[in-house]
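What you see is the complex with one protein chain gone and the rest in place.
== subunit A ==
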Amino acid sequence: MTGTLTRRVPVRSRTFSRLLDLRLLAVCLGAVAVGLVATALSVSLGEFPIPLGDVAATLVGAGSRTDEFIIVGLRLPRALVGLGCGMALGVSGLIFQTLVRNPLAAPDVIGVTGGASLTGVAILILGAPPAVLPVGAFVGAVASASLVYALAWRGGLSPYRLVLVGIALAAAFAAGTSYLLVVGDLIDVQRAAVWLVGSLNGVTWDEFWPLVVGLVVLFPATAALTRALDALSLGEESAVALGVPVQRARLGLVVVAAALAAFAVAASGPIGFVAFIAPHIARRLTGLTGASALPAAALVGGVLVMVCDLVARLVLAPIELPVGTVTAVVGAPFFLYLLYRANRPVGGG
């Protein structure tokens, strides 16, 4: 991890200045390249393989009607929704991890995703029209985030209480979800079980557009809060000393991170582990800590979901696994590895 020289270049005009990290830039460009390859493969591979040449032809409007249906109607929205969900989850996870100063934090750990799962399953089991599902999941995520926040608030928000309250509520939501799965009709329960793992099966442009709107609003909001996030990661006292409006900034960050997770869950169901692993991978690759790794966390998250979904589609073809099974297979060992590392006594002194 160490020993790699981070090269940085100041970029300045009269009204604008940044310190550009070349390694971050390289990681982002690399992720974009992998993402493009993954998109191409996602669109090309499947039960009816379409050669890349025909893919290109279709995209410029010169393909056959079947190809166009498969690519533009089925595979492209699926790839793009995967990308968008992964980006949202990567950013959400990095914000939560930095804010509560705990590498094990993520929207799935602190109850946001749990609330969305509960409302989503309720909708599927109680037989509401399927079109309501994303809305219900979104409302569930936002409501549970608000509940966690309200219960953790005591004259101010302590990140530690936020995590504890979140874990407790996540358990309660999981109990509610289990109850619904036990009492539900078998066919509904099966659909709910697939949705609960997080799945991009059958995703269309209808899931894509709300997600894009969410990202277009929330990514700039995130960018506006990154400096406060970095200051907050030095602890509350240092943040106050640096002139950060601590409670306002924390509220803004929790809202943004929870909303990002909500949009992702609404589009695809709760895809596990992505919000948790993507920031770690991004930090490893860039050698950066805190908010400066955000662009990399977004791209790594997006590419991760896309690649996992490709694997989920192909590995047992013609059966399509929910993408969440693949992210869990990748994520669970990684989680254990981090737990192992976190529990090791820190040396030095």
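The working rule: a contact is a pair of C-beta atoms (placed from the backbone, for glycine too) under 8 Å apart; a residue touches a chain by one contact, two chains touch by 3 or more; residues count from 1.
Just so we're on the same page, contacts and distances are computed from a predicted model.
The complex appears with one chain absent; UniProt names that chain "Iron complex transport system ATP-binding protein" among the candidates "Urea ABC transporter membrane protein", "PaaI family thioesterase", "3-isopropylmalate dehydratase large subunit" or "Iron complex transport system ATP-binding protein".
From the set A:Leu80, A:Val244 or A:Ala261, the residue in touch with the chain omitted from the display is A:Val244, counting the whole complex.
Where subunit A meets the missing chain, the touching residues are 1-2, 5-6, 10-12, 15-19, 98, 101, 103, 223-224, 227, 230-231, 233-235, 237-238, 240-245, 283, 287-290, 292, 346, 348-349.
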